[in-house]
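There's a structure below that I have some questions on.
With one protein chain held back, the other chains of the complex are shown just where they sit.
So that you can tell them apart, the chains are marked A and B in the order they are listed, and the count of residues begins at 1 in each.
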Amino acid sequence: MIGLEHYLVLTGILFSIGIVGVIRRTNLLMLFFSTEILLNAVNIGFAAVSKYYGDLNGQIFSFFIIAIAASEVAVGLGLLVLWYKKEGTIDLTSLQMMKG
Amino acid sequence: MYEIIAFYTFSALVIGLFGIVVLSKNALYSMTALAGGMVFISGFFFILDAEFLGVVQIVVYTGAIMALYAFGMMFFDTTRDVKEDIRCKKIFYTLSILSAVLVLIVLSAPIFSANIEAIYPTLEGVGNVQTIGLLLFTKYLVAFELAAIMLLVAMIAGIVLVGKKLDAQSDDLEVAKELK
Partner (left out) sequence: MEKYLYIALFAPLVGSLFVALFASRPKMLFTGILASAFIGISMIASFVLLFHVYNHEPLHVEMMDWISAGNIDIPFGFIVDEVSVIMMVTVTLVSTVVHVYSIGYMDHDKSFNRFFTYLSAFVFSMLILVMSDNFVGLFIGWEGVGLCSWMLIGFWYHKHSASWAANEAFIMNRIADLGMLMGLFLIYWNVGSLQYSDVFEAVKTLNPALVGTIGVLLFIGAMGKSAQFPLHTWLADAMEGPTPVSALIHAATMVTAGVYLVIRCGEIYTIIPQVGFGIACLGAFVAVFAASMALVNNDLKRIIAYSTLSQLGYMFVAGGLGAYWIALFHLMTHAFFKSLLFLGAGNVMHAMHDELNIKKMGGLYGSMKATAILMSVASVALAGIYPFAGFFSKDKILEVAFNEGAYFLWFALFIGAGLTAFYSFRLVMLVFFGEKKYGHELHPHEAQPFVIYALMPLGLLAAISGFFEHSFREFTTRLLSDYGVHLEHHIEVILIASTLGIAISGIAFAIYMYGKRGGFSACWEKSFGYKVLSNQYYIPKLYEMVIIKPFGVASEFMWKKIDVKIVDFTVDLIARVLYASGEKSRKMQSGNLSDMLRWMIVGIVILLALAIFYRPMV
């Protein structure tokens, strides 16, 4: 029998992968991929907890997270395309205007 | 038994695919790996008796989001390898390892309040899709509607942003100057 801990550890591993991606990537598109990984990792955690406690709230939360991910991608990609049109690159290093 | 096999298979696949997503130099490879990972994650949902979520995962992620990415990538030059030089490798490794360890500790720590009582228990004899539907349209109705509006807004924003011509901006500026 697979315990809850297994799922949580899996969540942790996937989340860490996502974090590594966030730190490592400088290509904006790849950065988006990494955030998707973070969101999915959390989704697994929610679904697992929901199952092991017999409470549906976790699934509902996962559902809303998916909705948010979808909207984020739509807006984010739009902005990305705009930026690419303007600068011809989607590298993070091209975004240096917010210098303190 | 099957559950265990499925769990470990899916876990290995997902970790491997996501590893490719994060580490690959080619954007096309990464995106393909991500799409595969998403499909396998829906497998976890099915194991966890969350059929509705599993279906939504496949439809939304692999169907919609990945399609969006695929279209988005058409704008960019994806055949070239992505050049990424990691600055300050020391910081990078410390941060990665530290956060990974901490996340793992947090999630694998024994759960203290084991006697949580379910507020919305899964109902015996009623399908998962049905119960989720009941919950979404009663308790979470407002959130659901708001999510719908949010998606609509995001869709419009995406269309407007992508469809916008760059010169239009300068045109706008000129119009604004004339108005002044």
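The working rule: a contact is a pair of C-beta atoms (placed from the backbone, for glycine too) under 8 Å apart; a residue touches a chain by one contact, two chains touch by 3 or more.
As the structure is a computational prediction, the values presented were derived from the model and not from experiment.
Peer 1: Just list which of the chains on display the missing one touches.
Peer 2: Within the full complex, the chain left out of view touches A, B.
Peer 1: Using the definition of touch stated at the top, determine which of B:L28, B:V106, B:V129 or B:V153 touches the missing chain.
Peer 2: In the full complex, the listed residue that touches the missing chain is B:V106.
Peer 1: Considering the complete complex, identify which of B:I4, B:L98 or B:V160 is in touch with the unshown chain.
Peer 2: Residue touching the chain left out of view: B:L98.
Peer 1: For the chain that got dropped from the picture, name the residues of subunit A it touches.
Peer 2: Subunit A touches the chain not shown through residues 19, 22-23, 26, 31, 92-93, 95-100.
Peer 1: What does the interface between subunit B and the hidden chain look like in terms of residue numbers?
Peer 2: 87, 91-92, 95, 98-99, 102-103, 105-106, 109
The rule we apply is simple: only the chains that are shown with their structure count from here on.
Peer 1: In whole angstrom, what separates the CA-based centres of subunit A and subunit B?
Peer 2: For subunit A versus subunit B, the centre distance works out to 5 Å.
Peer 1: Which residues of subunit B touch subunit A in their complex?
Peer 2: Contact set of subunit B toward subunit A: 3-4, 7, 11, 14-15, 18-19, 21-23, 27, 30-31, 34, 37-38, 41, 44-45, 47-50, 52-53, 56-57, 60-61, 64-65, 68-69, 72-73, 75-76, 82, 84, 86, 92, 95-96, 99-100, 103-104, 106-108, 111, 116, 118-122, 128, 131-132, 135-136, 140, 143, 147, 150-151, 153-155, 157-162, 164, 166.
Peer 1: For a test of understanding, state which residues of subunit A touch subunit B in their complex under the given definition.
Peer 2: It comes out as residues 1-2, 4-21, 23-27, 29-30, 32-34, 36-37, 40, 43-45, 47-48, 50-51, 53-57, 59-60, 62-64, 66-75, 77-82, 84-86, 90.
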